[in-house]
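The structure is given below, and queries will be raised subsequently.
Here the complex is missing a single protein chain, while all its other protein chains stay put.
After this line comes chain A, so read on.
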Amino acid sequence: MKMTKLAALAAATMLAGMPAAWAEGVKVGMITTLSGGGAGLGIDARDGFMLAVKLAGRDDLDVVIEDDQRKPEIAVQLADKMIQSEKVDVLTGIIWSNLAMAVVPAAVAQGKFYLSVNAAPSALAGKGCNPNYFSVSYQNDNLHEAAGAYLAKAGFKKPFILAPNYPAGKDSLTGMKRFYTGELAGEVYTKLGQTDYAAEIAQIRASGADSVFFFLPGGMGISFMKQYADSGVNLPVVGPAFSFDQGILGAVGQAALGVKNTSQWSKDIDNAANKAFVDGFQAEYGRLPSLYAAQGFDTANLLISAMNKADVKDADAFRAALKEADFPSVRGKFSFASNNHPIQDIYVREVVMEGDVITNKIVDTAMTDHANAYVDACKM
């Protein structure tokens, strides 16, 4: 009798633990950058994603993780392998836009879902949009647009703007100028991967600018900020969050203090989901989370929210469940525009010293309920 009761209890617990959607669960293929120079970003996105899976206690969510080495051809091979032999239902994880362009169109054409933890090139937001492709992070232009809006709002009259000479760099300056329409002191495209900015800093000094806007992701931004701080040019600096994110601030050091940067997430956004995320991340991995970790965390929670509502094998229902975005985002409010990119607030953060840690705090809101410029171009 006792045994039967126990067994019944166990069965009931199992049932309660099961998702409302029946089947054998969801298999996710995560392709991200885990080795080489850009590995910090992929590792953070992965850790954020896996933290959400762990906190939700979902053992019906199976994640296969592979390293793309930041190479498009390897990302394509991995995607083929995951779709054909691992039979994944959902793909995610790609950090870089050129890799996303190589993988996403083919994956969604085969009926798979793709949830972006970071890369969201304009080509996939406008004409190339797809009902099975969702960007949980932003549209690539968003943070640049917000920086432009902030420069205009803060009353700067003559910013000097620079970005690397490649598609995302051009999108950056275009996005910035979409919301800052005033005069520019100068506009410079640097070489991709450039590490010495003495020439550009000399131009900034000579240009009579009143502020500097730059988009230099990864090591480029670290180099620029260190050299800028040492140059004696003391103009205010504004940029997208990428060069001032938690993974990078340690390497820039005090040179970054006081810089304003735009981001849709910050660790001091006050809501329960964000607090659970920041505390959980520190407890699990022993470091402060970055923007990429926050995006990974939200991506996993979006997926889990859809799993609670629909079976992934029923693509229409699952797609509708994803589109509802019914999950507690670490950013607070979050919804999808008609082209499956977020509508969200974008904040202005300032780099500050907290104890002996260099980090960001929110000082202003650059844009409220901002979607993106490609909504109308997307027909689906």
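Everything that follows uses one rule, which is that a contact is a pair of C-beta atoms (placed from the backbone, for glycine too) under 8 Å apart; a residue touches a chain by one contact, two chains touch by 3 or more; residues count from 1.
Note that in this section contacts and distances are computed from a predicted model.
A.B. asks: One chain of this complex is not shown here; going by its UniProt record, which of these names is it: "YeeE/YedE family protein", "Sulfurtransferase complex subunit TusB", "ECF RNA polymerase sigma factor SigG" or "Amino acid/amide ABC transporter membrane protein 1, HAAT family"?
C.D. replies: "Amino acid/amide ABC transporter membrane protein 1, HAAT family"
A.B. asks: Using the touch definition up top, pick the residue from A:203, A:271, A:335 or A:365 that touches the left-out chain.
C.D. replies: Of the candidates A:203, A:271, A:335 or A:365, A:203 is in touch with the missing chain.
A.B. asks: From the listed residues A:172, A:190 or A:305, report the one that touches the chain absent from this view.
C.D. replies: Residue touching the chain left out of view: A:190.
A.B. asks: Have a look at A:148, A:247 or A:342 and name the one touching the chain we're not showing.
C.D. replies: Result: among the candidates, A:247 touches the missing chain.
A.B. asks: Which residue numbers on chain A touch the omitted chain?
C.D. replies: Against the left-out chain, chain A lists 35-37, 39-40, 43, 165, 170, 187-191, 193, 195-196, 198-200, 202-203, 205-206, 218-220, 222-223, 226-227, 230-232, 247-248, 250-255.
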